[in-house]
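Complex shown without one protein chain; remaining protein chains in place.
Moving on to subunit A:
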């Protein structure tokens, strides 16, 4: 709380420090004894729930992944895509696989008439071109063929050089990652217990470490081999960002093995059975592998081994924050009630009575802020908890997937929704104190919190403007509801319109909290200085 300087001499400052609970009790009694305010608060709760449920009341999805009950989860509990073409054998215990990657190429569908920068149109709308930036081919060691199982891989990518990746969320750039890909490129993955180390070389004799992974509890018997996969091609067009099917093809030399490998032949498996939410095969391609004349293999695959992110690549599913879309509606009601909590006293001349009962004006405003903020906070928290429970149950029943979050994240979203409402309520109270008129104060608060939020997230503004709004206006506070992850190694549309805020959850809330604190401080100063 801002301790504002006061124009009053110290002699009129109180010695008493224990009176705040009385003032708080009085303000709480004031609030609960006006039926309209209590009903409005209940209405805020209801409207948050109803708008949230209506906003996620889409009919059963027909798109890809509609049949899946849930996203596969990685070892960290996050939703993952685990779709790639895997040429594998069983490795028991420690071992090494070394192979030359002779080329990484790709094929992508492009919309007819799309102005693509490379390739030659074939008239069918398909363009053969270089691999997608995050197309991958290389060596992978994976605990099993089930989606989401632990893995480590060293790979070449279409546009980001050699990488060492493991357990979906970890991505390390290897040496020369900035340089143009040179082929053939030698790759090596060494397994030693739960420790995996990737190497790369351009000549087969000088090896450079690409990265290291520790996979605690990795099973002794694992599947290991070659893989190729490609996420969809992201295309920026005049009308927006589109994604279209793409595949990657890795041409490998003869794999060299050390350690205890199964004696069976290499087997090919499309892990996950399809290309997941962020990848898809083109009409004429499918995952496959073929031996080459030199004892090597050509592996073609689509999909991605990466966390699920928001935007078009998320597929048919909901995020936790989708259910809380009604928060803005509840917020309008709570802000209005909080404003009237003080402007009503101005209007009816009651503030004089209040100040007569409690001459410490800062204390009165503090008690009011605690009451209004506390009520808003509890309302937001309960609304979030109910909406999440109802919404998740309802959408799962209709065949939607819900992007899983940790219970800590879910708790943060619910508590954050409460704090979001609380900060908005305190801001509304402070603005009401400064302006003294309900109408203008409520309008200002809604225009500063809800309007930027709606403009920014609806996609009607350019992304840059939306992000700016969500940085500098009180609407930044809505970031606290965001659960969508963002990863550099996954291409998507990371914009407010797809649920991505420019600020981290607590940072965004801090912006709103800052506005509330400054407004509250000004309100205390003004209230102390002014005759009432």
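Just so it is clear, a contact is a pair of C-beta atoms (placed from the backbone, for glycine too) under 8 Å apart; a residue touches a chain by one contact, two chains touch by 3 or more; residues count from 1.
Simple rule for what comes next: contacts and distances are computed from a predicted model.
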Missing subunit (named according to UniProt) among the choices "histidine kinase", "ABC transporter ATP-binding protein", "Fluoride-specific ion channel FluC" or "Manganese transport system membrane protein MntC": "ABC transporter ATP-binding protein"
Residue touching the undisplayed chain, where the options are A:220, A:254 or A:352: A:352
Listed residues A:74, A:198, A:211 or A:344, member touching the removed chain: A:344
Positions on subunit A where the hidden chain makes contact: 8, 11-12, 14-16, 19, 22-23, 25-27, 29-30, 33-36, 344-345, 348-350, 352-353, 355-360, 531-532
